[in-house]
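There's a structure below that I have some questions on.
Every protein chain but one is kept in place in this view of the complex.
Chain nomenclature is as follows: A and B, assigned in order of appearance, with residue numbering initiated at 1 for each chain independently.
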Amino acid sequence: MTGFRLKTGGEIDRARPVTFTFDGESVTGFAGDTYASALMASGHMVMGRSFKYRRRRGLWGAGVEEPNVWLDITCGAGFAPGRRATTEPAQHGAVTRAATASPSAERDATGAFDWFGRFIPSGFYYKTFMWPDWHLFERHIRAQAGIGTVRRDFTDVPPADRIHHHCDLLVVGAGPVGLAAAVMAAEAGARVMLVDEQDRAGGSLLAHPAVIDGQAAPDWLAAALARLAAAGARVLMRATAFGSYDHGLVAVNQRHDDGRSDTMWQVRPHHVLLATGAIDRPLPFANNDLPGIMSAEAALVYLRRYAVAPGRRVVVATSNNRTGAVAQALAEAGVAVTLVDARADATAPAGIALIRSRIIEAHGRRGVRSVTLADGQRIDCDAVLVSGGLTPTIHLYAQARGKPAWDAEKAAFVPGSTVAGMTLAGAAAGQFTLAGAFAALPEALAPLGLPLAAAPVTGAAPRYEIAAMWPEPGEKGRVWIDLQHDVTAKDVELAARENFTSVEHLKRYTTLGMATDQGKTSNLAGLALMGALTGRTVPQVGTTTYRPPYTPVPYESFAAGRRGVRFNPVKRLALESAHRAAGAVLREYGGWLRPAFYGTDDSAILIEAKQARESAALFDGSTLGKIEVMGPQAEDFLEFVYYNSIRSLKPGRGRYCFVLSETGVVFDDGVLLRLAPDHFIVSCSSSHVDGMRGLLEEWRQDRFDPSRVFIHDATQHWATLTVSGPQARAIIAGAGVEADLSDDVLPHMAIGAGRFGDQPLRIARVSFTGDRSYEISIRATQAAPLWAALRQAGSDHGAVLLGMEALTILRAEKGYLIIGKDTDGTTLPQDLGLTGPLAKKSEEFIGRRSLILPDAADANRRQFTGIEVTDGLGPLPCGAHGVEDRDGRPRSLGYVTSSYFSPTLDRPIALGLIERAQARQGEEIAFQHLGQRRRGRLVAPCFLDPDGGRLHG
Amino acid sequence: MADTFDRAAFWPEPAAFAQDIPGLSVRDLPELPQAYVSGDLAAFLAAGALAPAVGLLGLAQGDRYAVRLARHRLLVVGIEPDAGWNPGGWGVTPVGAGLAVVAVTGPRWRDFFARATPIDPDAASASAAFLLGDGLPAILTRHDAPDNLRLHVGRATLPALHDWLGDCLNAMAR
Partner (left out) sequence: MQIFTCPFCGPRPETEFHFGGDLGNARPEGFRAVSDDEWSRYLYHRRNEKGAVREVWMHMTCGELFAMERDSVTMEAAPGHALHGDAP
């Protein structure tokens, strides 16, 4: 037992006890405690196990820099895996366990790993566990390597909120410097946002007393917050600015304590001020990872904020002149303190025992019991507080491509190069006295260009003095550098021996700085040691690239509720409720929710396809793209866009055309309808509407006069109801549609007008089934009565409702291809047998030159073909490859792109892209799929009514 | 029963949307006549005695007004002129059934906008067209009063907008 609660003091509410369990044991603290402070106050020392060697670990820090103590927390219905004990408020009734240990921190089953430490240095897994197969060992190693447990049953995460915020000044850090800056700017009229990762403002003031502008720190703090509120500043607590991104974006993740998911703020400030403070470093000595060894600055936080002392006989070891104050505070709390200061000219506060030396080894098994100093003394203790010096928290600055500079006197990386729109202040800027930090504020805020009031004033403090103590090469014993990833000085030496000497290689080879603490307490010591090993200075070794996030951010904060129906929304048909009422099975096609078939099982598909040809079919073709192109230059424009020649297309007529991309590959197909000399409708594949619109807009602006040709997407304005089959005309007339459907007025591939009640109609005689077919377009919001009337009339004529599955069979029977299914990213029009325009069209069109490149003339190109099944084994698998055997090995000739059983023909049919198919018509070839061989004959890609008589039937 | 891969249960049947929270009301509006107009926009506006077309969050007034969408294109609201190329130098495509309109009303419209897009609400933008929420193409203006917003989206995407709006309002209401 070492840590204990002081009788008075702290921010805790002693009237409200909080009881939780840790590894099955009951612990009682107070409201205002973190799990860490409550555990420390109740005397717990061993609170976790280390990542690799499974060594006992206790608390190191008081905040986000904590590398050792992680908890899986179950509280009520909530579950939070792998959270730092130092940043989670203790909740009454919570059940916590050490996330890094199994079954508990005290009784970890794998503690023996430490005995094999010398065999599992950095990178051991590159050199071991390889034979006979790494995968045999991988599962067990992974089981050991995690932090926290995933609960598979816990999926109910409320959606995170995402808010975009614009302001003049974002201040990161609500310590005294950040608060002062925010007040100065806000009262000068700036829109200010102030964020802090802690649950309350104050920063260093909460542990270090100060007098500011004549006020005691708590009073000054309260007044500053009141002034910010009065000036309309936005203040967010428990909000971590975790990343600085391109174009001035700073992302802030704000936690809530009411069960909500976090709020992700995407802040775009004109200027950022980082007042993010600095983090204390460890000291290097053998066994410096034992429980009971912690940061001196953190110990002061526990003492002042939570009224917890780390022990009763404490050694305070330091390299700098800040730590005397920690020793003094402990002594005032009744703790026996010995100050061990490495600096030759060190002094101690009155009454504090001082030894000018340094620790070379700590002793103890379950926790530190004594330390040995360089001068040979051995001192018994129950806690050791260490301070290796301050490391400014410059992460957001470095993420914004700021280049840190090495300040040898302060033994720290401080901001170096200028970053537009960002300045630093306080300890983050290397300014380690409050008076100096305040004095530098006007310059830090100057870019705002506002008339600022004077910065606050506080008493002068001694300049920061430090005798940097880096790990030395060849030190005896195990000296820890990175506590969270269990990296020791010997691992750094190993990396140097194996020539991984660059700082980026050092990091990746040893994993130093790669844990969730991202090396906040370890990076500098590691690279300093590497420098010593390779004859370089610290700045010569340099730092690794800083990347967001500064601390872990839940995935849900990035997702912001975008899952389930919001993940990939589909477009909905105007007639969806009618389809549902008719018993449609709905599936997603090309981004739309559409009827696949109508009925309870897919036997309906063949029934629909058969009946469509025997009498009639009704289907909802509303998704078909309707892009209107109009203007004086519309015809010139479309003549260039299309592979086919379109100038001769008369108003009232349509033509089936292809659009290529500049590589000659078929991009889309569809019917071009001309309504007037300067008014066309480009009907394009449902899934390609946005792509076609983009293509049209690009050429309109890049090659033609954008003031003479215009593009409007009318796709969603019209519902298109298609009636197909021998009974089509009778059904349309029977439904009450007023239109002249005689063949001389509306021949195949023509468009005319009609009416239904008071609604104008566009009626296009276009067929995707191969039968006589009318596509009736009506205002989408007025479609329901027409659909109902067509169904009513249809029922008198044996019509069937047709879903997408049956439709694709009907079109395949006719060899009507589907772009992207029967064509791929290499298919040229000549591969489809369409050579006319290339030979005859004299005007330029998209992709024209590509059609005569050498590759386009290759005789072995894959060509569109029909396939007749000749082995009697049913439809070929879609995607089966045509194969020929060459030298005993099969070679792909292409593949089956569409394959169905045709109910009309009562046999299987297929389409495909097969090498030299046009020259090999009639030839039987082999097909292969999942090891099975099939046989089929290459035939013309039209199995039904090749003369097209049914279009006029 | 064999799996028919029916997605009808995953996608809830679309329904009208109306939700009120303190400071903001959102509801579907009845169908409005609308048309895309491209070409000589000044001539079109003059011919129809319409006020200049408004941009993003611009204040439109009355029953007939124009919304600027692009350099050569606007959306006219309240009328649907005849489709096709007009000899006056502009082309018209009716789109009133194609664009559903939602009213977003109340002093907390800024909190709605802050969740909808990274665009700065205080910076004027000539086009009222933008991407909203999860990437939905939308058009946003004010209508008749500073706190009355009108949001137009493709009618086929209206249920997706509703899903996003529900989450947005629930987040704002906390």
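Simple rule for what comes next: contacts are C-beta pairs under 8 Å (C-beta built on N, C-alpha and C of every residue); 3 or more make two chains touch, one makes a residue touch a chain.
Note that this is a predicted model, so its numbers are computed, not measured.
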Visible chains in contact with the missing one
A, B
Among A:11, A:697, A:824 or A:945, residue touching the chain not depicted
A:697
Among A:854, A:872 or A:888, choose the residue that contacts the chain missing from this document, as touch is defined above.
A:854
Hidden partner chain, touching residue among A:31, A:249 or A:514:
A:249
On subunit A, residues whose C-beta touches the chain left out of the figure
245-247, 249, 266, 268, 401, 662-663, 693-694, 697-698, 701-703, 706, 711, 844, 848-850, 852-854
Sites on subunit B contacted by the missing partner chain, in the whole complex:
56, 69-71, 73, 117-120, 123-127, 129-131, 135, 137
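The rule is simple: only the chains that are shown with their structure count from here on.
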Interface with subunit A, subunit B side, in the complex: residues 1-2, 4-8, 10-14, 31, 36, 38-40, 71-73, 83-85, 91, 93-99, 111, 114-115, 117-122, 134, 136, 154-160, 163-164, 167, 170-171, 174
Within their complex, state which residues of subunit A touch subunit B.
159, 161-166, 260, 266, 268, 561-562, 565-566, 569-574, 576-577, 580, 584-588, 592-593, 596, 600-602, 628, 630-632, 634, 675-676, 678-679, 706-707, 710-712, 714-718, 779-782
